[in-house]
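Would you mind keeping the following structure in view while I ask a few things?
Just one protein chain is left out here, and the rest sit where they should.
Moving on to chain A:
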Amino acid sequence: MRLLTHNLLACHARACTTTSNNFPLIFKDVQVELIQAEPNPDFIKGFLPKIEWNALVKTARSLGQDVLPEQSPDFSKPLNDEALLNSLHHILLEIHIMEGQMICPNCSHIYQIRSGIPNMLLAEHEINK
């Protein structure tokens, strides 16, 4: 799972239906692999408005990556900062979380990650109906 996906995932357990504290899920004991991806600046530009910047910066830092500026760039203007686009490409598309856990900051539900696949299944009593 790449950070692109992590930046979109919130806890969907029943305990978290009315909170906004269910995002971002916090990584614990993770193993990371870097897998080179072909540059795709058009995709990155299209994806920019969807990024939760603070969560991305915080998550990247928790993995020892601090290339992103703390302050969110102004996404209402076209982004032509090549260095920033390259950083985003690396952070969003090349860092793969292979093993470990994602923990909900609100309800503490643990989502396991094995072979790069997060397990998002909920137990019967956790399902939001």
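What we mean here is this: contacts are C-beta pairs under 8 Å (C-beta built on N, C-alpha and C of every residue); 3 or more make two chains touch, one makes a residue touch a chain; residues count from 1.
Just so it is clear, contacts and distances are computed from a predicted model.
Novice: The complex has one chain missing from view, so what does its UniProt entry call it, picking from "LON peptidase N-terminal domain and RING finger protein 3", "BUD23-protein", "P-loop containing nucleoside triphosphate hydrolase protein" or "2-oxoisovalerate dehydrogenase subunit beta, mitochondrial"?
Specialist: From the listed options "LON peptidase N-terminal domain and RING finger protein 3", "BUD23-protein", "P-loop containing nucleoside triphosphate hydrolase protein" or "2-oxoisovalerate dehydrogenase subunit beta, mitochondrial", the omitted chain resolves to "BUD23-protein".
Novice: What residue numbers in chain A mark contact with the hidden partner chain?
Specialist: Interface residues of chain A facing the absent chain: 1-2, 4-5, 8-12, 23, 31-36, 38, 40, 42-43, 46-47, 50, 52, 63-65, 93, 95, 115-122, 124, 127-129.
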